[in-house]
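Shown here: the complex without one of its protein chains, the others still in place.
Coming up: subunit A.
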Amino acid sequence: MKRCDRLVDQGRRRFLAGAGLATAGAAATTFVSSGRARAATAPAAALVKYPANRLANVKDLRVGEPFDVSYPDENAPGVLLKLGRTVPGGAGPDGDIVGFSAVCPHKGYPLVYSAGDRSFNCPGHYSRFDPEAGGQQIWGHATQNLPQYDLRVDEHGDIYAEGIDELLYGRLSNVI
């Protein structure tokens, strides 16, 4: 995940210097409720119209290797990840392709992928997210789980993102 590593270096330097870093993140997938009991929740609020963007082809992906993308625009970095097993929100023939914003929803630092336990980690304040569990925050400071892309794979293997399930860090509308 070369680009993300670079972003992290950059992020850390700027963090230490107390300066800001231009980042963005993006997008998601909608899932069928598991049906478990849930506390009362706010109604689904303001949604926006998302573009359907081709991000990659399934042939571009290797198991366990993040593939850098951006969605819904070039200022919103994200990753596609082929996990090698069916997971929540997984697209493609094996249900194992997921896409996430690569920006921490806590304070906007770029996330680093750890292949060791397939997690996204934030060097800013140590938050962690699990791409195998819908971007659930394993531990951390964000009040959102990691925004995930709503992915569609067509008959040619092209992977499209068509929506995001949480607000992206640094923008009050996911589509700006």
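Going forward, contacts are C-beta pairs under 8 Å (C-beta built on N, C-alpha and C of every residue); 3 or more make two chains touch, one makes a residue touch a chain; residues count from 1.
Just so we're on the same page, contacts and distances are computed from a predicted model.
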Legend entry - Per UniProt record, name of the chain withheld from view ["Arsenite oxidase large subunit", "Ubiquinol-cytochrome c reductase iron-sulfur subunit", "Carbon monoxide dehydrogenase" or "Cell division topological specificity factor"]: "Arsenite oxidase large subunit"
Inset, instruction - Tell me where the left-out chain touches subunit A, residue by residue. - result: 11, 14-16, 20-24, 28, 30-48, 50, 75-76, 88-89, 105-109, 112, 114, 116-117, 119, 121-128, 130, 132-145, 147-148, 164-167, 169-176
